[in-house]
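A protein chain is absent from this complex, but the other protein chains hold their places.
Presenting chain A:
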Amino acid sequence: MNDYLKHLAQEAALGRMGRREFLGRAAALGVTALGANTLLASAAKAAGPQAGGTLRVGLQGGSTTDSMDPALATNQVALSVIRLWGEPLVELAEDGGLDGMVAESFEASADAKTWTFKIRSGITFSNGKAVTAEDVVATMERHSGEDTKSGALGIMRSITKVSADGDNVVFELDSPNADLPYLLTDYHLVIQPNGGKDDPAAAIGTGAYVMKAVDMGVRFVAEKNPNYWGDLGNAETIEYVVINDNTARVAALQAGQVDMIDRVPPRTAKLVDRAPNITVHSTAGPGHYVFIAHCDTDPFANNDVRMALKYGINREELVDKILNGFGSVGNDSPINASYPLFTAAEQRTYDPDKAKFHMKKSGYDGSILLRTSDNSFPGAPDAAALFQQSLAAAGIELEIKREPNDGYWSEVWNKQPFCTSYWGGRPTQDQMFTTAYLSTADWNDTRFNNEQFDQMLIAARGELDNAKRTQMYADMSDMVRNEGGLICPMFNDFVDATSDKVDGWVDGVKGHALMNAYAPLKMWVKA
């Protein structure tokens, strides 16, 4: 029986038999679904990646106004396109560690103030030119400086000098930072010939693919780069199609026009998974949907008001109804288990009595105005309505003001004292805190000004002892949790789906959606 089962698994892995059919037959042989799935996964791995074919991907978020300049990339489509043709110095590994890309290896000085990256020898750009340390330096220069429009400017600010030294690139920092390599995984920072100063949108890099057709916001076609140094990239051709409409994206997958899609709407994800040829993958990530209050504006300047709001939100209900279970409850800190040095704090739960107590203690008895819009996160107005109800049980009146999508990020977010918003998260605590909780950060959207917190953040950067760092980050996370203006009810999962024509999905990859946007390169088309 065992041999027969193995044979079946192999057939299924090679695509000669549907996944459902395999599970059915395995069940008939008395194997549990879990066991059968594990068997199938190992058989798929044994069958191994297959080269060739065309892999087609339906993506959400692209627009005709996008640019091929990696400095200006802001959405999942732009990120996915960059992954095809370009590479940063280092990249997040699947388990949250680091893999060398353009840099072969890297090391820090003892004080973590100077970092040296060794450029991989013998690799070339897709235009045939060899990659030099000077190209890396030029790339970093283009993303820094006060006249740049790069989305990576915030990261580059702490770097005082980048210089070439033979095959090495040396980064000098204004203060110690043990996380610098993590910062350099930022997708804007792909290495371009002469830093892309000559032609930023040329899409020439060291990536596994070469762009063949580019139609912004519509379609991208790339072919395998025959001179690629690494082992990424299985399909001969990768085609991205921008499908912003949720129903159309799912239909395209069901109709077999694309092999994988991102952002399956949580509301229909379970239905989609029921289709025989489709598998839905849910990946926990650092992204979170939030209510943010300005700690320096009345009535939120009073910490008791903030605590009342934190106790007055029903996190489980929001995860159930807004994320349809595709997510996990938040704990009023931007940090969750997807961060490398995470320590769990006690889970805060819905407690109308405590909410009432804190509200009374604050002395504020008026209503609270919450601004929201459809694009602040999917289902935000519904979440606001649920928040309103759970607060009402504590005798707190929440007034909801619906704002237009248009101009929400310029007129409401980071301007109005209380609104709904989202964060995509960052690879490390340091980056997340530096971006949004340092008192001097541009995006300190909760106006969290805590001197002690700022000092600890700087100190933690230079701390190379991981146990100490872990404790520091746990303390900082608690500060935000107990004193901050962040009400974080939920962390949203990435929900992607693939058809049975492709294989090689890996669960739990950290970073962005679709296996940190590497799914098209790491998966393969079944023969």
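As a working rule, a residue touches a chain if its C-beta (ideal position, glycine included) is under 8 Å from a C-beta of that chain, and two chains touch if they have at least 3 such contacts; residues count from 1.
Just so it is clear, contacts and distances are computed from a predicted model.
S.K.: Between "Peptide/nickel transport system permease protein", "ABC transmembrane type-1 domain-containing protein", "Cytochrome ubiquinol oxidase subunit I" or "Response regulator", which matches the UniProt record of the unshown chain?
M.R.: Checked against "Peptide/nickel transport system permease protein", "ABC transmembrane type-1 domain-containing protein", "Cytochrome ubiquinol oxidase subunit I" or "Response regulator": the hidden chain maps to "Peptide/nickel transport system permease protein".
S.K.: Write down which of A:G97, A:G256, A:G325 or A:G366 is the residue touching the left-out chain.
M.R.: In the complete complex, the chain left out is touched by residue A:G256.
S.K.: Touching the left-out chain: which of A:Y228, A:W413 or A:F491?
M.R.: Touching the chain that is not displayed is residue A:W413.
S.K.: So which of A:E146, A:D231, A:E346 or A:E451 would be touching the chain we can't see?
M.R.: Touches the omitted chain: A:E146.
S.K.: So which bits of chain A touch the chain we can't see?
M.R.: Touching the missing chain: residues 58, 63-67, 74, 146-151, 153-154, 213, 215-219, 241-245, 247-248, 251-252, 254-258, 406-407, 409-411, 413, 442.
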